[in-house]
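Every protein chain but one is kept in place in this view of the complex.
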Amino acid sequence: MSTAPAVQAAINPVEPFLRSDRMPHIWCPGCGIGTTVNCFSRALVDSKLDLDKVAIVSGIGCTGRVAGYLRLDSFHTTHGRAIPFATGLKLANPELTVVVYSGDGDLIAIGGNHFIHAARRNIDLKIICVNNFIYGMTGGQVAPTTPVGATATTTPYGCFERPFNLPFLAESSGAVYVARWTAFHVRHIARSMVEAFNKKGFSFIEIISPCPTLYQRRNKLGDGLDTMKLYKQKSVIKNGANTRDVDIAFGGEIIVGKFVDIERPTLHQTMDQQFRQVLKDRYAGLGGRG
Amino acid sequence: MPDSPASASRSRKFRGMVHINWDRCKGCGFCIEFCPPKVLAFSESYNSHGYHPPYLTNEQGCTGCDLCGLYCPDFAIFGMRVPMETSEAEVAVREG
Partner (left out) sequence: MKANPAGVLTGAHFLDGDQACCEGALAAGADFAAGYPITPSTEVVERFAARVPTVGGLFIQLEDELASSIAILGAAWAGKKVFTVTSGPGFSLMMEHIGLAAMTETPCVFVDVQRGGPSTGLPTLPGQADMMQARWGSHGDYAIIALCPNSPQECFDLMIDAFNLAEQYRVPVLFMMDECVGHMTEKVVIPSADAIEIYPRRFTSLPPAEYKPFKPSPDGVPEMVKAGDGYRFHITGLTHDEQGYPAMTWRAQEKLVRRLVEKVRKNADKIVRAEECDLEDAEVVVLAYGITSRVALRALQMARAEDIRAGLLRPIVVWPFPEKRLRELAERVKAFVVVEMNYGQMVYEVERCAGGKTKTVLVEHGGGTVHDPEQVLTVIREAAR
């Protein structure tokens, strides 16, 4: 080693974060999930977090596979329940930075109740929601994010239900950090992730992302690249926008940006403070007896 | 504004270098579309999965910005900056 010429190690910045023995991944060509993973890896570098203290929790879905590909303490749980699993993990070890990385159906449909309650409690979780407007893993069924008029296998004549506006849902439920980007906004995503890592409390980042195989194809929106170009063209950055106004209509503009960044005591703080105040020296701490 | 290839090679101490993991590519074209100086293009040949991975059309043109690396959903490409004089041979690419 010592005699070799000064060789520069060229290694893909995402590589140290991947379980390389599990590559290639299962995602389709032009799927945006992998793009968000690049952003996540850059954010982990920039935030200088001790990676041994970062845990990632996913539910079930195409996005739910993220946990399994990352070289971190990683948990692939059940459909919709990533947030309550992460709640247990974080409460049990507050030193951990706990990231929940999952899809729109997982977090907002089956997991919607957990989502609003975790936000209400302001538990310190970093929620990354890859919103492809559809259930990818199960083959393109309607999601609570599918825009009215778009089709899905279970709404073959077009979706007729009003979708959730995720940033508004997150903010009104109590999130302290809310941002939305599209997969086109790679540097913005990475920056928001760093901000979320540094934030104490329930942080939510929605990433609008192409699912060329199902959502795009079924709705004649082209492939992944066409979608990325469309995002570039149709998205408008409005930092600080009122989350009430950021609904996404089928084919309409996509308002992106950082919408919420406020301070509020976290669940751990309020819990600890309450016990301290009431129990005084009878309080033995939340740490356990292990 | 992205640097033009000429100014990049004249005024900088660093040059860009791009690495492609040929067989990981699924040919989505994100890297080609969003490379600021537009120095990537699909190659004629196929990889083992039947996709056309990108290649660098202009060695001097790459700024090493790594946007290709940020976009690539298959972790197949990335850019980096190396000192001007570094040759390709002096960079050991480590793939996972």
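Per-chain numbering from 1; labels A and B assigned in written order.
Following the convention adopted for this analysis, a contact is a pair of C-beta atoms (placed from the backbone, for glycine too) under 8 Å apart; a residue touches a chain by one contact, two chains touch by 3 or more.
All values reported here derive from a predicted model rather than from experimental measurement.
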Chains in view touching the one left out: A
Which of A:A86, A:A241 or A:I254 contacts the chain that the document leaves out: A:A86
Sole contact to the chain not displayed, among A:G68, A:G222 or A:P265: A:G68
Omitted-chain contact residue, chosen from A:R19, A:K200 or A:K229: A:R19
Subunit A, residues in touch with the chain not shown (by the definition above): 19, 21-22, 51-53, 55, 57, 67-68, 71-78, 80-81, 83-93, 95-96, 113-114, 117, 271, 275, 279, 282-290
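To be clear about the criterion, only the chains that are shown with their structure count from here on.
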In the complex with subunit B, residue positions of subunit A that touch it: 5-15, 18, 20-21, 23-25, 27-35, 37-39, 42, 184, 186-187, 190, 223-225, 228-229
Residue ranges of subunit B touching subunit A (in the complex, touch as defined): 17, 19, 21, 24, 26-30, 33-34, 51, 66-67, 69-75, 77-78, 80, 82, 86, 90-96
